[in-house]
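Notes follow once the structure below has been shown.
A protein chain is absent from this complex, but the other protein chains hold their places.
And then chain A:
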């Protein structure tokens, strides 16, 4: 026989892998962790570093100053290169976390207002991180159950719509009732939008990737129609909803302009709930079994169909909460295109966070911080907005593709399922 030209059987690669992984089972290694920084931390750090390096190249290439500098002399060009990168990244850092000098001075002065202002960039980063946490949890929960929820963005829109509606329509309720009701409405809106593709998958086999994408478009167009029609603010020329009643606002902890609000802690709480659900309950055990091996789940007597629908519904509810959080905590009304792709970025977040709630929270904080810093980079260092998008995309690409980072920095591939053991450490 001639395997070179014979059509290869599809499982050939699997056979080779099994040969390596299973048949010649490696002798058990008692210690699970090697010394040094674990790769789950190292890789994101290196990805950010690499992203910043690439970003610097883009900043230099698009900076008029640098070209002017090189026009004068080579030395001036180099100085200009250094200047523009240093200025941009200083702005990124202070914009994301605050200016350390100013923070220390403010603390020493004891002036409450000054302290709040100095710490505002940091708090603002937390505000930006909050929808990422909700949406990241949504996608991670889906992944755990073996469904690829690309529809977080649409579910987020639906959650925002329903939360907004409940938020401005119900008048005269006390906050203790109105706010939970609005949040619940947001979760419900997202849940319905997640349930539909989940149900379609279970009943018809329609793939959730396609159906959630379609559901996204429906949600976008639906929100546009609502904002120009039934939900349009009376008397306004803009497609924007009426303002949400203050009784449904997520309370803020400081005076304006500091927007830091309760949503951040709700997100952390939700991360704990998701963790508890996935790793401490039989629901979560079923979900994870179905996600990891549907055949094994069936053999164990679990209802694969039911769990698939459940996972999509819960995932949608979490994404819906991300939307509710934005309208109830930040915007206080619904405007067109209010989400800048949180739902899509959350796919990368879930992967970066190894589909674990703790990982998702950390990844979301990283993202929120970068995004917030980038805004101030644009404002104070005059880096064009497009370049900031490029920078974010590059970092995202490196984070989402750990293989690139591994090969760049010659890191060894971790043993199969290393991440899962870490997770078990949490669960056990």
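In this section, a contact is a pair of C-beta atoms (placed from the backbone, for glycine too) under 8 Å apart; a residue touches a chain by one contact, two chains touch by 3 or more; residues count from 1.
Please note the rule applied: contacts and distances are computed from a predicted model.
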Considering only the chain that is not displayed, what protein name does its UniProt record carry among "Cytochrome C oxidase assembly protein", "Spore gernimation protein KB", "Permease" or "Heme ABC transporter ATP-binding protein"? "Heme ABC transporter ATP-binding protein"
By the document's definition of touch, the residue of A:246, A:296, A:341 or A:384 touching the omitted chain is A:296
Among A:70, A:122, A:285 or A:344, single out the residue that touches the unshown chain. A:285
Those residues of chain A which, in the complete complex, touch the missing chain: 1-7, 9, 16, 19-30, 279-285, 288-289, 292-293, 295-301, 412-413, 415-417, 420-421, 424-425, 427-428
